[in-house]
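What follows is a structure written as structure tokens; I'll ask about it next.
A single protein chain has been removed from this complex, and every other one stays in its place.
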Amino acid sequence: MPSETKLRVRYAETDKMGIVHHAVYPVWFEAARGDYVRKEGIGYDAIEASGFMIPLHDLTCTYLKPFVYEEEVTVVTRIVKTNAVRLVFAYEVYGEGDTLPRVMGTTTHAWVHTSDFRMANLKKEYPKLYSLLQACYERDKDYS
Amino acid sequence: MPSETKLRVRYAETDKMGIVHHAVYPVWFEAARGDYVRKEGIGYDAIEASGFMIPLHDLTCTYLKPFVYEEEVTVVTRIVKTNAVRLVFAYEVYGEGDTLPRVMGTTTHAWVHTSDFRMANLKKEYPKLYSLLQACYERDKDYS
Amino acid sequence: MPSETKLRVRYAETDKMGIVHHAVYPVWFEAARGDYVRKEGIGYDAIEASGFMIPLHDLTCTYLKPFVYEEEVTVVTRIVKTNAVRLVFAYEVYGEGDTLPRVMGTTTHAWVHTSDFRMANLKKEYPKLYSLLQACYERDKDYS
Partner (left out) sequence: MPSETKLRVRYAETDKMGIVHHAVYPVWFEAARGDYVRKEGIGYDAIEASGFMIPLHDLTCTYLKPFVYEEEVTVVTRIVKTNAVRLVFAYEVYGEGDTLPRVMGTTTHAWVHTSDFRMANLKKEYPKLYSLLQACYERDKDYS
């Protein structure tokens, strides 16, 4: 099963339209992504301690239906692409009882070195993590 | 000339990577979009008071080079598509002295009624604003 | 037992100092306050639907020790004062295994009418909620 993250809409996350502000979803994606890697046994902190970071290269987000204050939110996260230099996550955001996501998005990350932000080749420089992500991708593929 | 918005990076906008957090750019885009419509003489508030809102339908953002604390930021904003039901803004984010943008993005908005979030047809229901946006588009086109 | 809220530090909540940004704690307080009233069977939304809001009048926050990314956070929330016109919550923020709070704060709220932001007298205008809060206060008092 793909990784699921549960959140509750915070008051501060709403705007004067009465709905969750659109810039909040990238933050939820990030929390969901953090959960994902943590469940795989390798947190963001561990990755950064190993000398690698994956800053965003690209973000997309599609808003179909808004969330409001206090709703329970489920973010379903999958790895939809992974290679030596890139990693792409896809997110679906569901409300309680929803059969279709209200918001969908992707984040594309590039591997860089913590020390100098230079591009890294994960396959060569951190093969264990590279293999782990490949396995995640293969597993997630069957659920999309 | 297209609309320009000047900002300065806030400490709260940085993250532990030491750079501006990626979810901040949609907020800057929004501030720039607000400036754009304000300069055209029709603020977001006036639009909402007229019974219309333009919630986001889509967001894209590409991160080429990070910003750090205290930098002066210029967001250049253009209307790149406008019709009866949709409005698309494009943004380029420059640092001081930059000839190329460090971050680029688009936001696609759908016109809805404030009262019930139903889709609106701007051409029929608010022709004056529709025409204004067409004129903006024509002008911005020459600068892209 | 007083109300407890569990959170996990988000990457977006850190700043370039590598720690949770100080403006995040009021947001956590608010999430904890929302949990508190929800557990009492009367959510913020229900209160607002009844015609009342409790905007902040005062906020205090004392920072003793920082939180970092990914830590699990527990916010303990108490009502420390309640009368016809005011409501005061106190918060203690603990990390895992902590015996002392790392951050403490209070929020003082004034009852107003949703319609016009005029001051409200809860004792007269919403006695049921007034009594509930009194009971909460009496219970929380024994745990401080």
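By written order: A, B and C. Residues from 1 in each chain.
FYI, contacts are C-beta pairs under 8 Å (C-beta built on N, C-alpha and C of every residue); 3 or more make two chains touch, one makes a residue touch a chain.
Please read these numbers as outputs of a predicted model, since none were measured by experiment.
Chemist: Going by the touch rule at the top, give the shown chains the omitted chain contacts.
Modeler: Per the touch rule above, the missing chain touches A, B, C.
Chemist: Any idea which of C:Leu59, C:Met119 or C:Ala135 touches the chain not displayed?
Modeler: Candidates C:Leu59, C:Met119 or C:Ala135; residue touching the omitted chain: C:Leu59.
Chemist: Determine which one of A:Asp15, A:Glu48 or A:Glu125 touches the chain that has been left out.
Modeler: A:Asp15
Chemist: For review purposes, identify every residue of subunit C that touches the missing chain, sorted by number.
Modeler: 17, 19, 22-24, 26-27, 30, 53, 55-63, 66, 117
Chemist: Residues on subunit A that touch the omitted chain in the whole complex?
Modeler: 11-12, 14-16, 18-19, 21, 23, 68-69
Chemist: Using the document's contact rule, name the residues of subunit B that touch the chain not shown here.
Modeler: Residues of subunit B in contact with the hidden chain: 8, 10-12, 26-27, 30-31, 34, 38, 43-45, 69-70.
Here is the rule we use: only the chains that are shown with their structure count from here on.
Chemist: If you average the CA atoms of subunit A and of subunit B, how many Å lie between those two points?
Modeler: Taking the average C-alpha coordinate of subunit A and of subunit B, the gap between them is 25 Å.
Chemist: Indicate the whole-number Å distance between the mean C-alpha point of subunit A and the mean C-alpha point of subunit C.
Modeler: Subunit A and subunit C have C-alpha centres separated by 29 Å.
Chemist: So which bits of subunit B are touching at least two other chains?
Modeler: 19, 23
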